[in-house]
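Pasting in a structure now, in structure tokens, and then I'll have a few things to ask.
Of the protein chains in this complex, all but one are displayed in their positions.
Here is subunit A:
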Amino acid sequence: MSLVFLACGASFGAEPPTPVRQTELMTLLKHDCGSCHGLTMKGGLGPPLLPDTLTGKDDQELARIILDGVPGKPMPPWRFELQPEEARWLVDRLREGLK
């Protein structure tokens, strides 16, 4: 699976991920991020990631947390399968709210 991600994940610059990749990223967000943050991002063992709860937090900082994780906390780094611009794209999706 990670090979597929790597193969598809080579987008550059500020271009949005391809539609196929967007589908993969949304699956990752809902199901893998969702296993701690809740399928609807209302929180679980990890904190809620709803638009309201992210207000006032910096985009760059949120993307950095996705990529590098939070040392000493369960939040793991996702850099091994996410490009920086993909992490930013996920932050945008969180700000919009899921469905």
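In this section, a residue touches a chain if its C-beta (ideal position, glycine included) is under 8 Å from a C-beta of that chain, and two chains touch if they have at least 3 such contacts; residues count from 1.
Here is the rule we use: contacts and distances are computed from a predicted model.
Missing chain, UniProt name from the options "Acyl-CoA dehydrogenase family protein", "Protein NirF", "Transport permease protein" or "Spermidine/putrescine import ATP-binding protein PotA": "Protein NirF".
Residue-wise, the contact with the chain that is not shown comes from A:P76, picked out of A:P51, A:P76 or A:G97. In the full complex, subunit A touches the omitted chain through residues 1-2, 5, 27, 30-32, 34-36, 38-40, 42-45, 69, 72, 74, 76-77, 81.
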